[in-house]
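Below is one structure, written out as structure tokens; the observations come after it.
In this view, the complex is presented without one of its protein chains, the others remaining in place.
Chain IDs A and B follow the sequence of writing; residue 1 opens each chain.
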Amino acid sequence: MPSSVALTVSRYRPERESEPTFQTYEIPFRKDWVVLDALNHVKDSLDGSLSFRWSCRMGVCGSCGMKVNGTPKLTCATFLADYVPGPIRVEPLDYFPVVRDLVVDLTDFMRKLKQVKPWIIRKEEKAPGDGEYLQTPDQLDTYKQFSMCINCMLCYSACPIYGLEPSFIGPAAIALAQRYNMDSRDEGAAERLKILSEHDGIWQCTFVGECTKVCPKHVDPAGAIQQYKLTGATNWVKSLLLPWSTR
Amino acid sequence: MSAEPHYTLYHPRWYRRRVSVWWWLQKRSYTGFVLRELTSIFVAFFAVVYLWQLRALTEGPEAYEQFLARLTTPLFLALDTVAFLFVLFHAITWFNLTPKAMVVRWRGKRVPDWLILGLNYAAWLVLSGAVAFVLLRE
Partner (left out) sequence: MERITPLLWLLFSAGGTVAALLFPVHFFLTGLAFPLGWLEAPSYEFLHRLLTHPLARLYLFSLISLPLFHWAHRFRYTLYDGLQLKHLTVLIAVLCYGAALAGTAMAAYLLWGIS
């Protein structure tokens, strides 16, 4: 095992350059270090001006998403040992505007997430005194996978459709919409389908499948979207053949 | 988070990278995806060949013989070989994607992917056998 490894990091300082450049740092190699540890070492000991996001350093907050050697990854879950002898290239996530160095702006996703109404919609809420909404383990099982999303945005960075068509609602937002559609307590599926049947919704997806490949929580957004297309299509046929039954 | 951000002294210019028209060559999985999508051309090619055969069948035995002869030319044999490989690629990728798109629940539990995949391949074998049986009956 080498004693040090080169980390080539993308830098972008808008106050003095118009395009990102690369800067290489030689960092000590520790077997148990992840890329986030390396970045923190750079910031603490080598170059305090490096900017990047991180928080829980254990793969549940979704803050530290970056591209490592071209693939979107959570830097807190990417071991240096898998990349030696290096150099290891760290870049900000694709398809989002770069604010500074490795920090990207996620406003677009936040707006889209709100659009799909990721909350339980009911025609009539139960009063707290009437008790809880009951749900069997099998009912939970139908949507549990999609509820694991930590909004890390690796899927958006992997999706070429999002890159080519920035108005595409995107994998995570649609997977989260499905999480609520399939929740037995929810009654808002028709409302969400109307929003997601628009031009930039589910029909833009061409099932590239990259989103599922990079998802660190195994949410399978690609599967969620295809299942949603099938539901949308069957709903459409039903509305055509039995117009009085659509709710 | 409502209005579009406007640039001020304390809000510097963001960098937006343009997606190259060769985006699909930059990653192996992207290239594989585009190849998968291009199989549709060869699917259409064969549909047209069958349409052509249908037309030959309506025009009489000579037209049908002419059609069969055309298919033995080296050009068509080469085209057919390439197209056949692409159609196989389509079938395999299509079956691999089916379990993700069609989730079947049996008695509350999700049917495992390998079972859906296996059923697809089984159907493929059975139908292929049936078609071959009908066409080779003579």
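As a working rule, a residue touches a chain if its C-beta (ideal position, glycine included) is under 8 Å from a C-beta of that chain, and two chains touch if they have at least 3 such contacts.
Small disclaimer: the values here were computed from a predicted structure and weren't measured.
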Residues of chain B (touch criterion as defined above) contacting the omitted chain: 19, 21, 24, 34, 37-38, 40-41, 43-44, 46-51, 53-55, 57-58, 60-61, 64-65, 68, 71-72, 76-77, 80-81, 83-84, 87-88, 90-91, 94-95, 120, 123-124, 127-128, 131-132, 134-138
Residues of chain A (touch criterion as defined above) contacting the omitted chain: 160-161, 164-165, 197-199, 203, 206, 229, 232-233, 235-237
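Following the convention adopted for this analysis, only the chains that are shown with their structure count from here on.
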Residues of chain A touching chain B in the complex: 12, 14-15, 18-20, 70, 94-95, 97-100, 105, 107, 110-111, 114, 136, 138, 141-142, 160, 163-164, 206-210, 212-213, 220, 222-223, 226-227, 229-230
Residue ranges of chain B in contact with chain A within the complex: 1, 5, 12-17, 19, 23-24, 27, 29-30, 33, 37, 97, 100-103, 105, 108-110
